[in-house]
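This is the structure, below, for whatever I ask next.
All protein chains of the complex are present and in place, except for one that has been dropped.
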Amino acid sequence: MVRSRLAGLGLLLLLSLSGLPAVAQQVEYERQVDVAPSEESIGEGYVTPEVQRPRPRAMHWQVADVVLLGLAMLAAAWLALKSRRRAGLVALSIVCVAYFGFYREGCVCPIGSIQNVAVALVDPAYAVPYYVIAIFVLPLVAALFFGRVFCSGVCALGAIQELVVLKPVNVPPRLDRALGWLKWVYLGLAVVFAVLPAAMRDFVICRFDPFVGLFRFTGEAWLLILGGVFLVAGVFVGRPYCRWLCPYGALLSVFSRYAWRSFSITPDRELDCGLCTDACPYGAIEERRAVRTDCFACGRCYRSCPVHHADKADDAARPAA
Amino acid sequence: MKLETNRAIASNQFSEALRGVALDGEGRVYAVGDSSVKVFSSEGELVRQWKTALPGQCVAVDDGGRIWVGEFEQVEIFDAEGRLADTWKDAGRLGLVTSIGIRDDDVFLADATARWIRHYNRVGEFLNNIGDRHRKGGFHIPNGVVDFAIDADGILHVANPGMHRVERYKPDGELLGHFGRFDGRDPAGFPGCCNPTNLALDSSGRVVVSEKAGPRIKVYDPDGEFLEVVTDDLFDPAAKNMDLAVDAGGRIYVADPVALEIRVLSRRAETVP
Amino acid sequence: MRYFSQRVALRVTVAAAGVAGLLTVGLIGDWAVGAVHAPGDKALVEELEEAAKTDHEVSQQLHDERERQTLASVDRKDRARVAAWLLLVSGGVFVAAGKRFMALRPQRLPSLDRLVDVRFDTAAPAIGKRPRTDESGNGETPLEFVARLVEQHGAGREAAIPILQAIQNHYRYLPDEALRRVCEPTEITPAQIAGTSSFYAQFRRSPVGRHVVRVCHGTACHVAAAERITEELRRHLEIKDGNDTDPRRLFTIDKVACVGCCSLAPVMMIEEETAGRLTPASARQVLDALELRS
Partner (left out) sequence: MSDERSRREVLGTAARGAALVGLAGLTGVLAVKANKTYAWSIDITKCVNSKLGALGVDVCEACATDCVLTLSAVRAVNEFSECGRCYICPAYYDITSAVGPDGLPSEKLCPRDAIEREAIGWIDPDDPANNFYEYTIDEKLCNGCGRCVMECKEPAGLGSIRLEVRHNVCLDCNRCSIATACPEEAYERDALSTV
């Protein structure tokens, strides 16, 4: 007992060396004297145990997260635009679900950061950390250069839906388009609720995030069930949340419209045969061309493309030959 | 409710703190708070006031009419006119002085920092400590104030709130006995973590104590038998460490630290045994 | 993954789905039981708390009850965590096995009607027979026919290709007999004819069958095993090596480059009509059906 306490104290000393203790929670009471008995008056070599106050996630980890986000998007861009390998994108999705989803447990994500940014723009008393600014802006910048690479497998919410797609049915394009407006409504509502006066403020995106509870293995029961329903639905309907509800997806669809190099299906690198249209679970291929505002850069079209199969067959044959 | 009157004096006189109350032989009321001493007639009119060097924590009046004010690490002694007569300091022995008792040649100063009562003579020579039952320290006072009163025989009655007791000491520090026990339900016991916080003795040796959380005033007979609760709903729930004084007529003067006034509680004649 | 047969994949998928379902039901059930009991537990504690204030005996009971509830909540949390991990694993297995199953699943055979939903022109002229005088189109002899062509296109060397094309259009191949006739009234030499007719893929030197079946060997169809289709049809029609037409002269099997409907791969075209998503069996059935109709 004593030894463990001493060990804890030593650990704490080490911890306290690594950074200043949190001061906010030490509010001084106005007391006339130091009312607590001193170590001297308690006697017998008593040492006041230091209260252990675990530090919040350190700044350099936040920086690491931002860097990882950027690297993941670059990897997605390279895989989607240059290497054109779905296998790589799947691997990226798994890694990002594991890290940004299950390990980092989903917060803060660019989707939710919309609200922080909205509040920060309206409420003079509200400030956002650099971390959140970076999280919010990076995917948009990436969209301006490479399209929706964030959606392709970096976003944990998107990636987990991406991974469960098993037997996608075609959603009639008109229905798809109509449902697509929901995300704008959701975005509007989220911003409105976020910029309300502080007492009524509510971050609806975060409150109704169907997947964050799954990543955390905890949460309100109905939200966990909703997340499960979204995943089961996602087996048959490609990425329902991303396509029709994601407010950040709404922003990304605008930014990706002006992408410098976007995900594309080209006649010179692909076969231009139309197989891809059937392969796309998201209805994002029209007239044998990827619709850059809707494309999640999942790479299924490449996998379905005969040319890429032929390449692979050639690659496989080459070492044998 | 046995209160006949609920009179308050010194209303609107103190702006930040009211910590001590004392009476002299003629019924004048001395109050310290903020950084001043204010003297009121028994009717409650402000007679005189003057500044103290530091915020006063307690006040006492000796036979010669001199006013002793306990402060942080010092005691200021004023004459009846409010002129500074002397300042006592005793580094290491006097921390926050929260109670002063003067009897004959003895001066007792309660040091709330080290939780002892320091026994001096009139000229300021240290004689002995009172309250060393605990090998390592004095009283158990998690409430920050050591308060005591001296009875006609020169016995010190000390509130030891951490032990839920009133203890009696001889001036040389010998413990004579104690009464009181913890009880959160029975008004005869002392509730909470640390009660009573303050006490005073009336002319017949009854012990008047004040408690905090919830604040109330109780009376015990000289043997420690519970007599009555004088009031338990007069004070703000946050009121604590309410200093007490009792005049010759049995009226209880309570320094209310929240309302910043002195409440005067007097019982109906028939209830006085 | 090759050793992962379709049946195994299906079994694993179903099993994983079952496990995931059971876990989900268990989790929700556990939560629901807890939620149902919560108000009662709370009321019980409050009741005991009240009773304990006066009755000393109850306090041990209250202590036990509180401990029981605390431990129950801790246990429920542990159970939920274990179940969640298992659910995650079984969900992952379900998705992985399901994807494997989908990949191994045979393409469902399109119905025969859809495959032969082609309007064969049964009134097409019988073709592929050796040119005989009485069978040469509008009654003219090959000699007359060639003479007319020479008249039309001239007798120079440069007329070779148009003349050959016309002959091919007429007979659907270049019969030796007709070619010999061409050399006589023109400057075109047999060598030139031999060179030209063998250089251009459009010229055939052997007669074609009644139907020309063009099996697409474009990239998509190649990947989708068009070779197997061709082989199967040749085997079925008993076409000998080096030939492309069956002995009955009903079908000519032709390998062509992409016909432009890769989404239906593997594909074959019969005249102007397309049959897609073929398997060797269904390709054979298409030809059988066609033979029956014609």
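Letters A, B and C mark the chains as written, and numbering starts fresh at 1 in each.
Definition applied: a contact is a pair of C-beta atoms (placed from the backbone, for glycine too) under 8 Å apart; a residue touches a chain by one contact, two chains touch by 3 or more.
Computed from a prediction, not measured in an experiment: that's the story for all the values here.
Participant: Missing chain touches which shown chains?
Facilitator: A, B, C
Participant: So which of B:Ala152, B:Leu176 or B:Ala238 would be touching the chain we can't see?
Facilitator: Touching the chain that is not displayed is residue B:Ala238.
Participant: Return the single residue from A:Arg216, A:Arg269 or A:Arg289 that touches the missing chain.
Facilitator: Among A:Arg216, A:Arg269 or A:Arg289, only A:Arg216 touches the chain that is not shown.
Participant: Out of A:Trp78, A:Tyr99, A:Trp184 or A:Phe203, which residue would touch the omitted chain in the full complex?
Facilitator: For the chain that is not drawn, the touching residue is A:Phe203.
Participant: Using the touch rule from the top, list residues of subunit B that touch the missing partner.
Facilitator: Residues 133-136, 140, 142-143, 162-165, 181-186, 189, 191-194, 212-213, 215, 237-240 of subunit B touch the chain that is not shown.
Participant: Mind pulling the subunit A residues that touch the left-out chain?
Facilitator: 19-20, 22-27, 29, 31, 35-37, 42-44, 46, 48-51, 53-57, 59, 62, 105, 107-109, 112-113, 115-117, 120-121, 124, 127-133, 137, 140-141, 144, 198-199, 202-203, 206-207, 213, 216, 218-220, 255, 257-260
Participant: What does the interface between subunit C and the hidden chain look like in terms of residue numbers?
Facilitator: 45, 49, 52-54, 56, 59, 62-63, 66-67, 69-70, 73-74, 76-77, 80
By definition in this document, only the chains that are shown with their structure count from here on.
Participant: Could you find the two chains linked by the most C-beta contact pairs?
Facilitator: Summing C-beta contacts for every pairing gives the maximum at A-C.
Participant: Considering only mean CA positions as chain centres, point out the chain farthest from subunit C.
Facilitator: B
Participant: If you average the Cα atoms of subunit A and of subunit C to get two centres, how far apart are those centres in Å?
Facilitator: Their C-alpha centroids are separated by 37 Å.
Participant: Could you grab the centroid distance between subunit B and subunit C? Build each centroid from C-alpha atoms only and quote it in angstrom.
Facilitator: 99
Participant: Once bound in the complex, which stretches of subunit C touch subunit A?
Facilitator: Going by the criterion above, the answer is residues 24, 28, 31, 35, 80-81, 84-85, 91, 95, 98-99, 102, 218-224, 258, 260-263, 265.
Participant: What residues of subunit A sit close enough to touch subunit B in their complex?
Facilitator: Going through subunit A, the ones touching subunit B are 31-37, 40-43.
Participant: Taking the complex as given, what residues does subunit A use to touch subunit C?
Facilitator: Those in contact with subunit C are residues 163-164, 166-167, 217-218, 221, 225, 228, 231, 235, 271, 273-275, 277-278, 306-307, 309-310, 313.
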